[in-house]
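All protein chains but one are shown at their positions in the complex.
What follows is subunit A.
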Amino acid sequence: MIRAYDLTKRYGDTTVVHGLDFTVRPGTVTGFLGPNGAGKSTTLRMLLGLDAPTHGRSTIGGRDYTTHPAPLTEVGALLEARAVHPGRTAFHHLMALAHTHGIPRSRVEHVLDLAGLTDVAHRRIKGFSLGMGQRLGIAAALLGDPAHLVLDEPVNGLDPEGVLWIRNLLTSLAAQGRTVLVSSHLMSEMALTADHLVIIGRGRLLADTTVAELIRAAGGASVKVVTPQATTLRDLLTGRNVTAEPGAAGDELVVHGADAATIGRIAAAHTITLHELTPQTGSLERAFMELTQESAEYRTAAPLTGAAA
């Protein structure tokens, strides 16, 4: 369990993090969301004892992080900025960190393998791609087999295979009962991995909610259907708690209140031809945009109003 109590960070006159209170529970993946400059990294650095809060405090596993006798077994951390010496090999980097806790070489080799870095373990980090650097960061985070994971933008710079690997890893770590806190500025990414969301903007807490709740608050998930028999399907679908509105094109419907499987089944039962049947996460993206719009640090002159988002 990770807890923040009135966590505040000020640099001179600028308040970067403003009285944050939140709880991150074990067994789930919690997304820490906010636009660029919202104060996510500063908050994570305070959790890890790298930055001292101006006011307030935080605990990991019930204690201030810096007072743990074996912090690497308590928290595995991946920071946004690289935290490695490029002149060292991946193996030596991890081994040096492992020595501080008496973690054996076998564990270092295990996490290298887990991160898919065994082949490059004895190459200097200097030559690593962004994605390999991220994998090394994850390997370092897993070194102490920690009960909590704090990862700042872990999918940054990863190729699609790497992104998928991270998603599965996060889900399985949470399923083992660990507490997983992952920061991102991408709602779409968090919608796929996180169960719980802590959303901040300009250093303030905007929402502490679940993905499901946010979808509901945003007007529910919708499904885009393209069919030449739009009117027929619309009449069949419309009913209790289900609405089907015409979409941008004439043969398009936007359905709320029924999932893709249900719609497909109904269409099949009535031999209606479907050209497209797509669950939309656009509403979630829009809900996030609306929440954070007021607080976004950099805004485009004309806010994007995408139909498909």
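Going forward, a contact is a pair of C-beta atoms (placed from the backbone, for glycine too) under 8 Å apart; a residue touches a chain by one contact, two chains touch by 3 or more; residues count from 1.
Methods note: contacts and distances are computed from a predicted model.
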item: Absent chain [UniProt protein name; select from "ABC transporter permease", "Adenylyl-sulfate kinase", "Protocatechuate 3,4-dioxygenase subunit beta" or "propane 2-monooxygenase"]; value: "ABC transporter permease"
item: Per the touch definition above, residue among A:I103, A:L117 or A:V225 touching the missing chain; value: A:I103
item: Omitted-chain contact residue, chosen from A:M95, A:I138, A:V198 or A:A287; value: A:M95
item: Residues of subunit A (touch criterion as defined above) contacting the omitted chain; value: 26-27, 45, 48-52, 65-66, 68-73, 75, 77, 79, 81-89, 92-93, 95-103, 140, 144-145, 147, 175-178
